[in-house]
Every structure is written in structure tokens, then in C-alpha cells.
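Mind having a look at this structure? Questions to follow.
Note that one protein chain is taken out, while the other chains of the complex remain in position.
Right, chain A next:
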Amino acid sequence: MRLVVDLNKCQGYAQCAFLAPDVFALHGEEALLYDPRAAEEQRERLARAVAACPVQAITADGLDGAGGATAEAGQGESGGR
């Protein structure tokens, strides 16, 4: 599964790092490091992190196993489509 974090939005609250510690980690006080390619066995945890992020900064695809679909709770910075 691929993922990207909009680090302009990210507030370093670290919910994702608690829920999926093999994918996300805080580096220092609030800088977030993550692996943009999460392993298959991380699916559940990654889905929970995406849902839990308070600012909807995480975009991931392949979460439903279909490969193309996307889980993204929010939209880009500029909002509407």
C-alpha cells in the first residue's frame, strides 16, 4: 500500500505512530518520519491511522485490497473540487 502524509497539515500529534508504529515514527519532538510503502500486514493498522489522524493528513491507496481505491478522510489544502 502506498501512502503520503501532507506534512503541511500534520501537527505531530502522533496518533498514527501509536496506531501503526512500523509505518510512522516521530523523529525528535514533532517531525514525522514514515515509510511511503507500507507492508501488506500493516493494512489494518494503517487504515486505523488514516481514520484517526485529527487533521486528515494521511492519504493511502490500496487499503481495501482493490489496489486502486483511495482512503482519504479529507481533501487537499485548497479544499473543494
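List of remarks:
In this section, contacts are C-beta pairs under 8 Å (C-beta built on N, C-alpha and C of every residue); 3 or more make two chains touch, one makes a residue touch a chain; residues count from 1.
One rule holds for everything that comes next: contacts and distances are computed from a predicted model.
Hidden from the displayed complex is a chain whose UniProt protein name, among "Xanthine dehydrogenase", "Ferredoxin reductase", "Branched-chain amino acid ABC transporter permease" or "ChrR-like anti-ECFsigma factor", is "Ferredoxin reductase". Looking at chain A, the residues touching the absent chain are 1-4, 6-8, 10-12, 25, 27-37, 59-62, 68, 70, 72, 76-78, 81.
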